[in-house]
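Got a structure here, written out as structure tokens. Questions coming.
Missing here: one protein chain of the complex. Every other protein chain is in place.
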Amino acid sequence: MGRYLIRRTLFLVLVLIIVSFLTFLIFYKLPAGDAARRVAGHRNTPEQIAQIRVTLGLDKPWYVQYARFAKGLIPWPGFFLNKDIYYSYASFIPVKEEIYQRLPVTITLAVGAAVLWLLIGVPIGIVSAIRRRSAWDRAGMIFALVGVSAPVFWLGYLFLFIFWFKLHWAPGSGLEFHAGLLQSIIQGKFVLAWLVLSLSFAAFYVRMIRGNLIETMSEDYIRTARAKGLSERRVIFKHGLRSALTPVVTMFGMDLGVLLGGAIITETVFNLPGIGQYTVQSIFNDNYPGVMGVTVFATFFIVVANLVVDVTYAFLDPRVRYA
Amino acid sequence: MKRHWRYLATVAVVAVVAAACGGGGGGGGPSGTEIPSGGIQAGGTLKLATPADIQSGWDPAKEYEIIAYELYRCCLSRTLNSFRLEGAPTDTNPVPDLATAMPEVSVDGMTYTVKIKPGIHFGPPFQDTEITADDFITAFGRVSSDVGSQGGYPFYFSVIQGFDDANGDPAKITGITAPDPQTLVFKLTQPTTDFPFRLTLPATAPVPAHAAEGHIKDYGRYLVSTGPYMWEGSESLDFSVPAEQQKPVSGYEPNRAWIWVRNPSWVSERDTDPLRPAYVDRIEVAVGGTVEDLANKVDAGEIDFVYGATPPSTQLQKYLADPQLTSRLHAEPTGAIRYITMNLAIPPFDDIHVRKAVNYVVDKDGLRRARGGDTVGELAGHWIPDMLTGGLNAGLDPYATPNGQGDLDKAKEEMKLSAYDSNQDGVCDDPACESILTITDKAFPYPEQNAILTDSLAQIGLKLDVRMGDRYTFMYAKCQDPTALAAFCPSVGWGFDYADGGTYGEPLFSSVGIGSSDYSNLGASSKDLAKWGYSVTEVPSVDDKVSACSQLPVGQERLACWADLDKYLAEEVVPGVVWLFDNNVVITGPRVINWTFDLSGGIEALDHIALAGGGA
Partner (left out) sequence: MPEPLLEVKDLSVHFPTEDGLVKAVDGVSFSLQPGETLGVVGESGSGKSVTFLTVMGLVTSAQAVIEGEVIFEGQDLLKLPKDEMRNIRGSKISMIFQDPMTSLHPFYKVGYQIAEAIRTHQNVGKREAHDQSVEMLRRVGIPKPEERADQYPHEFSGGMRQRAMIAMALSLNPDMLIADEPTTALDVTVQAQILDLIDRLRAEFNASVVIITHDLGVVAEHCDDIQVMYAGKIVEFGDRRDIYYGSHHPYTWGLLRSISRLDSASKERLQPIKGLPPSLIFVPPGCAFHPRCPYVFDRCRTDIPKLLPTDGHHASACHLTLSDKERIFEGEVVVRR
């Protein structure tokens, strides 16, 4: 297992480098945005633009530029997103600082939604599987269909309109200034966002758990468990779910990993200052280091999540062993 | 808008009375709860929101957006000169602010001497430091740095001797000296009659020497105020430790919030500032959110208004339709124009009759509708906005058409007079009209506008070959570059940097602006035209007129000169089609009273706006 972990860690670094290089290429080659012009503003003489390019280091050849950025990708203190290279072109704030500042909000959003979608999706999935073709099952499947189909931005605005604007049950978008994260949570600022974000995942998990559990319950070892005289509850939960949920754990790890890189649409709709919103802002402002920074960050989370999930799977399924 | 000025007059009286009675009577805390007669109660927190953060970190040497300029003027940064909003000004000429009077100009026009008001102190943590001439020199030093300033500022101060070579070292700007702490002397490289305007720019606001050290990139988060308000938490700024260890001010959370509170130094010295009443105690701006979401918050009463964004059309319609709500919808000119340029060196636009015909045929109302409807602005008939010419050309519209929707008959009449209509049927039949290279932005609302223009011009035989692309890398690049041979550039806009006609005249209409903002190549020499590959050898020029106006000192004469140039351009030169004077549109919540618009900035004035009942 030790050697496996080392291999995977090296792989992580390799993936980070490849992803960063591709991101860099995209920004370097595609003419759609030009940071120097953006910074120059509306009184942009060619001389000013050239001057700004020098200041930002955009005049150097591509490999020199990439080398500067690549140094900041090594996940080591002192290197990672080092603030002399990765700073917002417009406001000169180090990208690392901006990301770290926003990370707690994204983590709160992701974890809260994850807990919620498990709380919603797992029971409904189980009930649907056990009471197949009953009214419960049909209701569960309709919920799943709606949740999977409804786009987050539509659902988000709908919820804001109903629960904040009309009913005044929930606070509106955004967080209060100077309010700590805990305070904001207590104020209920995340509730609608959690709900909206979790619904689409919950729906997906309902379908997956239902399918897995139905399949699992027809396995031979379920018959054995019943033949042993176990209560049906024990058969379902200790024998059925134990197998049915194992692939769900994998799925969950990946979903959470992706979300930690920023729930872009949810954060934009609810004006939550997380990494997703930062990504959108950076893209619109041609803030190339910002985009690089979040891309690398998100990649990091996903690859680590992948690793954690694989290792967890080895613990859950004793048949899996890593050399 | 007339209503405004009467209101403002009342406010002016009130403000004077308040200034006389208030003074330092507020005691220790800057709560400003004196109740002036006239009904405007000071106090309260103005709750605003804006969709996107500022571009350059609130560093006055870098910012160029209207919302930033206005914030410096109203609230954070007093400058040598500023602008008066009371007294029903119809022009935007500067008045002294930190200076005792307008500068003394030498006979040759190259030396400006300014006296600084004594006894005015910086805001915390420099509340014990008096503002002196050196602090202005520090500011100019920052602006001269390559890294420290972006956005077009250095351009204006190149006229100061030694500025271009200083690169951040104030000592190297030989053109600014301080014979005594209360006196500044500027030596220029050439006569620059609008220099008083340049002293209103936020970049020239005084900066305490130690505050800026080490903050060449991020001074905005350590900004020391000289205005009625300051960043919340300014008193906790600690400039005694090295710059890397300093903590930025808490009132500015990038991408989240801007919070300003009263500057106690200003409160105790407020009689030195007759320009700013500063009613509210606190201004909070929440950054982020979509325009629709913020509009909902205004409707729900959670914020007072949105700063720096136009309300969505659904909200506009609601407020326009309901007579009870219309009073809360404000639309005033920002001083920006939307226009179309024609390249004077490319047929058929080298013929003035064709250009006039185009002016007659364009459906300006349609273009405005595509942009969002009547509220987005007034249809324009002349080039320089009225506030820059003292309103002398108000209503001027040489090519007026019914409802601004175009007049095909008049257009055809004009076409017949041109050299490109051989059979005199009012429609161009020359091959030059077959494929006119049109370079545009691809974002909203330009595609729809392109369709409108294509249809309009086709009626007189001009066929547009429309190319759409990214505004910065495509449109600007091609329209700016005379060798790109772009004939027609319709997605263009322009606004002033400070409220002087010269900020229109020179960049847009003189040969100095070729290659940057003069897309029509007005004023190009025959040699250059040949060098760039044009077959047309001569284009009109207004360089002499621009130059003449530029040399006039600030005042009525200068205003009239710009007005004349404007008229001349509109009637005799016709370098393009100007079709809109942009509006700043804001919907306010019920708490907001004393709505005041700053003509010199083109946006609402937060130092004049108040809350009903003092925000109770």
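All chains are identified by letter, namely A and B, in their written order; residue positions are counted from 1 within each chain.
The rule is short, and it goes like this: a contact is a pair of C-beta atoms (placed from the backbone, for glycine too) under 8 Å apart; a residue touches a chain by one contact, two chains touch by 3 or more.
Given the structure is predicted, the values throughout are model-derived calculations rather than measurements.
Counting contacts over the entire complex, the absent chain touches A. Of the candidate positions A:Arg131, A:His168 or A:Lys228, contact with the unshown chain belongs to A:Lys228.
Of the residues in subunit A, those that touch the hidden partner chain are 219-221, 223-231, 234, 239, 242-243, 246, 316-319.
By definition in this document, only the chains that are shown with their structure count from here on.
Per-chain CA centroids place subunit A at a distance of 41 Å from subunit B. Subunit B makes touch with subunit A in their complex at residues 49, 52-57, 64-65, 146-147, 150-152, 155, 217-218, 220, 250, 253-257, 259, 284, 286, 288-290, 292-293, 296-297, 299-300, 302, 470, 472-474, 476, 480, 494-495, 497, 507, 515-517.
Those residues of subunit A lying in contact with subunit B across their complex are 31-34, 37-46, 48, 51-52, 54-55, 87, 90-93, 98, 157, 160-161, 164-165, 172-175, 177-178, 268-269, 271, 273, 277-278, 281, 284-286.
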